[in-house]
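In what follows, a structure is listed as structure tokens, so that the remarks can point back to it.
Complex shown without one protein chain; remaining protein chains in place.
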């Protein structure tokens, strides 16, 4: 931590800070310049994170030297994190997230019926994708919109998982549903609106279950890493980060997909980075180019929504791909991945 | 709902939409213009809110005519909502939120100790303010920061409420804590990060207890009203709306306090509108001018943070007012309120 | 400037930076901490502003200690800048901007006709306001919209100025029109879209004529101060700063009026700060509350638009006040100003 003093600060002000630092167990380095005196605090500054040092007399500004995340930081595990999902059934596929394969998670936005879910699970499995995505609990802006099938949806998801032999990812919104969701899901999903639901993050941190945290609409990458840190600091180190668009002034897309988050998060952290171009754009015709772009940017995986009849979807139909568009996209993604020495399908 | 067809749309496309509308119980009005055919859907369009009408063949765009909120909308209660808090003790003050008095909610960010809380409660009471604010459960970006005193904090808050005879507002973060918090609080607070925690909103909707919902950092005013609608649609109509700053590119302030939200929300809704200039700016020296500005803009209330020693505060010390600054502000706020025919203190 | 080295940086990397600093005429202070080595550069760091120090080997990040603006910074003139406009006619009013009086600039968005301009000039003068605002050159998003009356408009403005005896402010968009505009205007206006038209700023810097620079829609306060610095570094120190709303995700208002800019800019700079609630909100019914709020926040002045028949205005009619609304507002502004020990009208 670097403390810059005001031009008008006194020797007493500087002395006060040096003593405060000593009381926190930190050493100091005082540098008296032409225009400003600067005090460097030496030691693990995270112990004073959040302290209002700018309120001390004579202080002009406070500059952080270290990143506020530690467990999620790249330097702790430079080789990167790989998350393994054991086969659903004996002889089935082991999925490795964060390795050379680019992971695809695909399926309907919401679970709408048993038949539809089983059909799409089959399609997703056959396409070479790695996980089935499907929501039982749906966060909706309006209380009058379809809120998901809830526990009945979870039951159907468990059935599809078994019947088809495919790993599943689904969202948990309520800490009271956590055990029920964790009993079915291979990967838990924390939605963008819950990225800073710290209660939920701490509870997930106590499980042995991978979790994908979606970046909130107004959250910085640093805050996304701090949310991962919440889970990790409780003991659960299997965290996936997901970029799904941030909110900006642009209205031609539902959100602004921030693809630079892929290389930035991969530089800052050892955790795998997934991109959701469906929510990131909100329009089916933008999903395919943005999925290709995500893979080209180096994403470790992609999450997309599919629906057999988008115009009749109970949620987010505008961003759902028709099965045939999805299958064509899968081939393109594989070809792009191979430019980077990776692959999507076998 | 207005459906604009593409230039290339066929008569069959139009017919298809007319029939779909009929199936939803809506009438239609088809207008064939020079450049576009337009179909108006007549009836309560809210029943098709969220349907992906833009996925129907031939559709170029879909324009909503009605607002998606109904219970929160101004036209349902043009006289405005007044929320009464019965006296804490016999002979005490009845607080009316949404009436001619501009409400002040003041106190420490976090409950830090019994002594500090009681002292500030006394100060707030004497200053003429209406509610004591103080957090027992604190949402913090970092897992390493102080997370609040929790249930022990709630107990202290109940004690201060009784001892001093002042109404209290405090945040509930976890649906599992709801009963415990509601047992102490006169007004529940839903924080900005939980504005779209729909699980929590629904549970609060089932209580008979006023709730103040803070606008999320990336949430539109329409979404804030939809979150109020979640609570109201469950039966609880005592909702306060709180503007506390949105996230923008500007870094000289913690958030960008969107004061125009005051007149906009008052025009759109019948619910009282409170402003929090402490979180809205993040710096104590900006709190006073912004509090005055909020009252001048017509806010129904103000929430501010106070601390006897800001540099030692366990959370958000940079934005806390010293008691003497707070007391001076109270007088200014009262004078500004009187320009609008309102008042703060008696 | 503070340079933070990577954990992996070598002694040679540090040495390289120390030598580079010496070559730029700066001294250094090297502090070797537990986790990072930090090098402070001592001297006027502005001489290396914009240098890509983060590209030097071993550098993790670079932290600025001094603000990049110097002439506009508060510390250079702590008593504040007052800009005097000599009377238009003998015996007329001397207007002082930045003093105890809160300045009002009012008038039509565009000059539309001689009669309308003269009528409004009379109204503005009688109301006690200080400057007539009216645009001859209009920056419009669409090439098909009314682009202003141009030189003919300037001529009418000069006539109104003389006839009514009121100071005028008007926008200059094109450096080629600068002399013509400066011949009429008492204060030049640089519009939000031209805030970083550095060519125009430099040319204005060579004149002896006050200029009001409007903050761009995506510009930080620091950048606004840097634009003032452009003008001042050429010799013209009579600069007014104007907050007129920034662009955010909110759509219920045209822009998000960032009123906290008033106290922030007044703390950072000695230049007067004006607020334009007409462009800042885009709707006439929000202009009055936001004008009151601006004065309560401590603004040195207000700029508002008036039109006798807003529905027929050739530009920005939705945000124009009717004369009677404007006159009522003037009385309220004066009463709010007096709470702060200032006044609007005599």
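Order of writing sets the labels: A, B and C. Residues in every chain begin at 1.
Just so it is clear, a residue touches a chain if its C-beta (ideal position, glycine included) is under 8 Å from a C-beta of that chain, and two chains touch if they have at least 3 such contacts.
Bear in mind the structure is a predicted one, so any value in this text is a computation, not a measurement.
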Seminar exercise, completed: Missing chain -> touching shown chains A, B, C
Problem set entry | Among C:60, C:112 or C:316, the residue in touch with the chain that has been omitted | C:316
Seminar exercise, completed: Among B:10, B:29 or B:151, contact with the omitted chain is made only by B:29
Problem set entry | Residue in contact with the excluded chain [from B:66, B:163 or B:183] | B:66
Problem set entry | Sole contact to the chain not displayed, among C:12, C:90 or C:176 | C:176
Seminar exercise, completed: In the full complex, chain B touches the hidden chain through residues 2, 4, 7, 27, 29, 31, 33-36, 38, 40, 42-44, 63, 65-66, 75, 247-249, 251
Problem set entry | Positions on chain C where the hidden chain makes contact | 46-47, 49-56, 68, 139-147, 173-176, 193-194, 196-199, 202, 216-219, 223, 226, 229-230, 233-234, 246-247, 284, 310-311, 313, 315-318, 320
Exercise. In the whole complex, what residues of chain A lie against the chain that is missing from view?
Worked result: 218, 220-222, 246, 248-253, 256-260, 262-264, 267-268, 280-281, 285-286, 289-290, 292-298, 332, 335-336, 339-340
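In this section, only the chains that are shown with their structure count from here on.
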Exercise. Is the contact between copies chain A and chain C built from the same residues on both sides or from different ones, judged by whether over half of the numbers are shared?
Worked result: same
Exercise. Between chain B and chain C, what is the separation of their C-alpha centroids in Å?
Worked result: 32
Exercise. If you average the CA atoms of chain A and of chain B, how far apart do the two points sit, in angstrom?
Worked result: 27
Problem set entry | chain A and chain C, separation of their C-alpha mean positions in angstrom | 40
Problem set entry | Residues of chain B touching at least two other chains | 218, 246
